[in-house]
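What follows is one structure encoded as structure tokens, with my remarks underneath.
What follows is subunit A.
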Amino acid sequence: MADNLGTSPDEVQFRFRDDDPVDHGTVTVDSALEQTNANAVRIEPGDDARLLLPFLDRLALVEVNFPAFGDGRGYSAARILREAGYAGELRAVGDVLIDQLSHMRRCGFDSFAPDKRLDEDDAARAFATWENVYQRAADARVIIADKRHEA
Partner candidate 1 sequence: MYRYDQYDQAMVDARVEEFRDQARRRLEGKLTEDQFKPLRLMNGLYLQLHAYMLRVAIPYGTLNAHQMEALADIAEKYDRGYGHFTTRQNIQYNWIKLEDAADILADLSKVEMHAIQTSGNCIRNISADHFAGAAADEVVDPRPYAELMRQWSSFHPEFTYLPRKFKIAVIGSETDRAAMRLHDIGIRIVKRDGEVGAQFFAGGGMGRTPMIAPMIRDFVPLDQLIIYAEACLRVYNRYGRRDNKYKARIKILVHELGAAEYTRQVEDEFAHMLSVGIEPPREELARIAAHFAPPAFVDGPKTLDRSDPDFALWVDRNTHRHQHDAYVSAVISLKPAGGIPGDATADQMRLMARLAKQYSFDELRVMHTQNVLLPHVRIADLHAVWSALDEAGLGSPNMDTIEDIIACPGLDYCSLANARSIPLAQRISERFAASGRTAELGELKLKISGCINACGHHHAGHIGILGVDKKGTENFQLSLGGSEAEDVSLAKITGPGFDEDGVVAAVEKVTDVYLGAREDGERFLDTYRRIGMEPFKEALYGR
Partner candidate 2 sequence: MKILTGNDLRSGAVTWWNGTGWSLFVDDAVDVGDEAKEILAREEAARRVNVPYVIEATIDAGGHVRPAHIKDRVRALGPTVRRDLAVPTAAKTGWDWVI
């Protein structure tokens, strides 16, 4: 493999899946387009997540890198993959902080490998921040507007 990037399973601090994690690194989006056997990809902020749509079936791990927490392109990348039916692991890596966790979860991330390990209590609180939500997103939560109009 030309490139072997990314985080290893032991760097993952939070994971909301039951399957076994991929045990090797990821390749860039460009490499993934060339390699027919790549099953783990890393998306950088400038990458177009839609390029991966034809290969979603063979992917088991997509890492989305947040080099700086203020760059929010990865949130769109995550939702685009989930909207297209991607069911594998979607891992947020890099400058992942407490206060971004709940939004990332809503956009479809189901594992988190922060550069700096996070306080477990603070993180638990952050994941549970919103009892209800206004918008439809990549999670299947029933939104407030639907609850209001339940028969």
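We take it that contacts are C-beta pairs under 8 Å (C-beta built on N, C-alpha and C of every residue); 3 or more make two chains touch, one makes a residue touch a chain; residues count from 1.
How were these picked? Simply put, all candidates are chains of the complex that A comes from, given by their letters.
Since the structure is predicted, the reported quantities are computational estimates derived from the model, not experimental observations.
Touch between subunit A and the candidates 1 or 2 in this complex is found for 1 only.
For subunit A in complex with candidate 1, the touching residues are 45, 48, 69-73, 75-76, 79, 83, 97-100, 102-104, 106-107, 119, 122, 125, 129-137, 143-149.
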